[in-house]
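Coming up: chain A.
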Amino acid sequence: ANLVLYTSQPNEDAQATVDGFMAANPDVKVDWVRDGTPKIIAKLQAEIEAGNPVADVLLIADTVTLERLKEAGKLLAYKSPEAASYDASLYDADGYYYSTKLITTGIVYNTSATFKPTSWKDLTKAEAKGLVTMPSPLTSGAALIHAQTLVGVDGLGWDFYKDLAANGATAAGGNGAVLKSVASGEKAFGMIVDYMPIREKAKGAPVEFVFPIEGVSAVTEPVGILASSKNADAAKKFVDYVLSEKGQEGFLKLGYIPARNGMKLPEGFPARDSIKVLPINAAQALKTTDQDLKTFSGIYGSN
Partner candidate 1 sequence: MRGYVRPGNSQPAWLFPFVVIIVLILSVLPLARLAMTGIVSLAHGGVGAVLSDPALWQATYYTLVTAILGTLISLAIGCAFAFLLTLTDISSKGALSFLFVLPMMIPPQVTALAWVQMSGPSSPLLKALHIAPPLGSPQPLYSVGGISLLYGVQHAPLVYLALRAGLMALPRDGVEAARLSGAGSLRVFRDIILPLSLPGIIAGAAISFVSCTGNFGIPAILGIPASIYTLPTLIFTKFSAFTSRTFGDVAVLSVLIAMIAAAGLAIQERALRGRDYRVLGLSGATAAFELGHWKFLLQPLLWVCIFFMLVAPFFALLAGALVPAYGVPLTFKTMSVSAFYEILFRQAVTRTAFVNSLSLAAGTALCLLLVTVLTAYALTRRKDLLGRIVSSLIEIPYSLPGIVMAVCFILVFAAPLPILHVTLYGTIWIILIAYLSSFFAVSLKPVVSAFHQLDPALEEAARLSGAGFFRRLADIIVPLIAPAAGASVILVFLIACNELTISALLWSAGTQTLGVAIYNLDDSGSSDLASALSVLVVLMVVFMMLLMELMAKRLPRGVVPWRN
Partner candidate 2 sequence: MAELILNHLAKDFGTGRAAVADFSLKVPHGGFLALLGPSGCGKTTVLRMIAGFEAPTDGSIHLGERLLADASRSLPPERRNMAMVFQSYALWPHMSVADNVGYPLKVRGISGEAYRQKVREALATVRLGDHAERRPADLSGGQRQRVALARCLVSSPDVVLLDEPLANLDRHLKQEMEETFREFHQRSGATMVYVTHDQSEAMALATDVAVMSEGRLLQAAPPAEIYARPEGRLVGGLIGRGAILSLSSPAGDIRPLDWSVLEQMFSCEASHGPKVDVLVRQEDVLIAGEGIPARVDSILYEGERYAVKLLLGDGQVLRAFNRERLRVGESVRVIARAAWRL
C-alpha cells in the first residue's frame, strides 16, 4: 500500500513536500490528505475510534496536538539520525515527533495604518482602538499556541488580552480571515502567521509584517508516525527526509523558516538572530488547553 500522509500544510506546499520525498525515494508512493488541523484531527480520531486509522504519517500544525496523541499512545517512537542537527527543544526526547519548521505569529498592518507597530503592546494603544483583529484560538491551532505563549511572557499575560479586548480587538475565524480584513483595510492591525502577509506583500497587497520586539510565538509543524502504521519503514524514511537538509531546503523554498540548524532564511525575512522565538512547553500547554480556551472566550465573550 502507499504511504498515507495527513497534513495541514497548504495544498501546494504539501504537494511540493511529497514530490520532493518521492524524488528522493522513488520506490515509495505517497497519498496525502490535507485539511485544517481540527478537521484532520477529527478525521483521524474517528478513524482510530472505528479501529482502522488510514494515516501513516502526520505532518500537522503544532506539538501540543502531537503531544496529546503521544499521551494517548497513538504514536510510534522513532529516533531519527537527523535529530542531531536540531535544537533539543524542537523534538520529543523519546522520538515521538520532530518539529520541521517554524511558523511564527507576529503583527500584520495595513500600509495605510497611522503608525507602524513594533511591540505587542502597541496594539493596545488608543490609535489602534477598534482596528485590531486576531484569529480565534477556537478555530486556529496556531492562534491557541500563540495565546498560550504570550500568556507565559512577563508583562503580557492574560492582562494583555484583556487590554486588547478593551481596545475593541476582535477574534475572528482563522489566519486567512485576519489577512483579508487587514488587506482590505477593514482593520489596520492583526496577529497573523508570518508567511501569509509576506507572500501577499510580494504579490502587491498593501500589508507589512513585523516581528515584535518581545518575540514571536511559533508553531513548528511537527512530523510523527502513527503507532498503527503498516508502512512503518517508509514512514521512517519520510521523517528522515523532511528532517534532512534536502527536505528542509524544500520548506525554505516555500517561504518557511526551516527548523534545522544552520539553514538560511527565506526571502523577505529579517536575519534569523533578530527573530526572537518565545518558548512553549508542549506538555504543560496541553494540560491547560481547556482552561485557556475558557479564559479566552471569557474575555472575548464580553465584548
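Operating definition for what follows: contacts are C-beta pairs under 8 Å (C-beta built on N, C-alpha and C of every residue); 3 or more make two chains touch, one makes a residue touch a chain; residues count from 1.
With respect to how the candidates were assembled, all candidates are chains of the complex that A comes from, given by their letters.
Just so you know, these numbers come straight off a predicted model, no measurement behind them.
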{"item": "Pick from 1 or 2, the complex member that touches chain A", "value": "1"}
{"item": "Candidate 1 partner contacts - residues on chain A that touch it in the complex", "value": "10-13, 31-39, 41-43, 45-47, 49-54, 65, 68, 72, 110, 129-131, 133, 136, 138-139, 141, 144, 168, 170-174, 176-177, 179-180, 182-188, 195-196, 199-200, 203-207, 289-290, 293-294, 297, 300-303"}
